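Removed from the display is one protein chain of the complex; every other protein chain stays in position.
The block that comes next holds chain A.
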């Protein structure tokens, strides 16, 4: 069981002062194995905070990030080979402002094919999305602070926790709606050739 936190678009301090307190109390160091961050933190303080939650931190560059050295996209592999089965998930990260049209599934699918990953984690729109297409799964964890977005008027703070176990990934999405944290979950399973959703 590998826990991967997917989070991004905090826009601290330009659009929000801090993570919602209820989220902060849930994110405890030592429980998460990897953090995937889609970008737009925007300052070092947030980077350092994530580092305290988990040392294995992967960030891609958002257009407002203070640190310009983050890569445009990144891939990482999770899991090990088991006898006879492919027990690995390849994850790709990309902020998404580079992919036109913004938030378009088909265009994102192309990126997924290009990076050759099972799961593509992307942001920019501040809207939580998790959908499966022929080539794999695209997950958008939304904005962890519910930051202003020109995309949508209705932004609830959200982030995603993925539980990767062998060929199966359970996606938990945490949303802050009217002051309460609501959790939802979606199952994805990877077959030998392509993943399918349950």
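Methods note: contacts are C-beta pairs under 8 Å (C-beta built on N, C-alpha and C of every residue); 3 or more make two chains touch, one makes a residue touch a chain; residues count from 1.
As a convention for this text, contacts and distances are computed from a predicted model.
According to its UniProt record, the chain left out of view corresponds to "Vacuolar protein sorting-associated protein 35" among "Mitotic spindle assembly checkpoint protein MAD2A", "Aldehyde dehydrogenase domain-containing protein", "Cullin family profile domain-containing protein" or "Vacuolar protein sorting-associated protein 35".
Mapped onto chain A, the interface with the missing chain covers residues 11-18, 21, 43, 45, 63-64, 97-98, 100-102, 106-107, 109-110, 113-114, 116, 134-135, 148, 150, 153.
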